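Here the complex is missing one protein chain, while the rest keep their positions.
Up next, subunit A:
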Amino acid sequence: MSIRETVNNPHSHWMDGTGPESDIVISSRVRVARNLAHLPFPHLLSREKAEEVIHAVQTAIENRVFREKVGKMELTRMNELTPVERQILVEKHLISPDLLEGFERKAVVLRDDEVFSVMVNEEDHLRLQCLLPGLQLNRAWELVSRLDDGLEATLDYAFDEKLGYLTACPTNVGTGLRASVMLHLPGLVMVNQIKGVLGTITKLGLTVRGLYGEGTEAKGNLFQVSNQVTLGQAEEDIIANLISVTRQLLGQERAAREALYRERREQLEDRVGRAYGLLKHARVMTSDEAMSLFSDLRLGIDMGIIKNIPAPLIIELMVLTRPAFLVKVTGKDLSPVERDIYRAQLIRKKLSAAQQS
């Protein structure tokens, strides 16, 4: 497996649907921000110095200690990839959209299974990420910490005894840790409780974002909940807080689903059935429409209304039918209308294949 396979294959380990609570918690992510001592942060780096950072990371991942702790990882400069391939890495949640800006100075380091990725020269010199399916935040932190130790075996970090890990933005200083869970909450949306629930979360030192991070909309009833505070709490405490809030949300979402099933069963089954019908037979489908239908269908699968479609397929379809992947799959530049046609075609194909198997 290599970066080529990564950009050609829509599947990633985090989409497996294998972790605990995976009917609602799609994935768990932990990232830490690290910077190298004695170099300006990326937004002030000259081209040569940016190159120096990439070079240092390349050396660090070839080190024996790193290999033993983490395994083999591959560094790819962003300019070695086509614009479509770069976008695919965003669509697979392996990098952030910010890594695309000024990509000539940036790089990504990936492990084969895509559980680990390191962004080089994003807002900080290093952003280490671990992405796992289901609710596995503790495991993700454990792994990312090991990756961190592996890199620190040879790299000198900017670290202050009082302030902890120093980052470009003061909102990340301290642990540099951002832990997040991606949640599918159609029940709370349907019973009109989502605003209140999410509003409460922000009072607990957590933030809620859309599917692709900061500033993005919540499409397909997918919400990302993450910690806000990085200074003054140990990593384990930050994660424990997020887990306990997530468990509350799980409880509320399940209660909402039960209430829907009990009190509005016909409407619920109708909604799921319509989504399934449209996805199976539509000929033109926009990305937004697909996302909201996927959400309905996924809910139907999780609630046992639809039986012959595996739940992880829906997450895979969500990624596969994003614009960049469609371009990759069809191998040509598509106009928005063509994209909608191909999208519908791909969905029909995938769903009927799933039904037959």
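The criterion applied here is as follows: contacts are C-beta pairs under 8 Å (C-beta built on N, C-alpha and C of every residue); 3 or more make two chains touch, one makes a residue touch a chain; residues count from 1.
In the analysis below, contacts and distances are computed from a predicted model.
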- request: Given the choices "Fe-S cluster assembly ATP-binding protein", "Protein-arginine kinase activator protein McsA", "ABC transporter permease" or "Ferric oxidoreductase domain-containing protein", state the protein name listed in UniProt for the chain not shown.
  value: "Protein-arginine kinase activator protein McsA"
- prompt: Which listed residue, A:27, A:136, A:180 or A:230, touches the chain dropped from view?
  reply: A:230
- request: Using the definition of touch stated at the top, determine which of A:153, A:204, A:240 or A:278 touches the missing chain.
  value: A:153
Statement: Per the whole complex, from A:140, A:166 or A:206 the residue touching the absent chain is A:166
Statement: Missing-chain contacts on subunit A, rising order, are 35, 37-41, 43-44, 123, 145, 148-149, 152-153, 156-171, 173-175, 177, 209, 214-217, 228-235
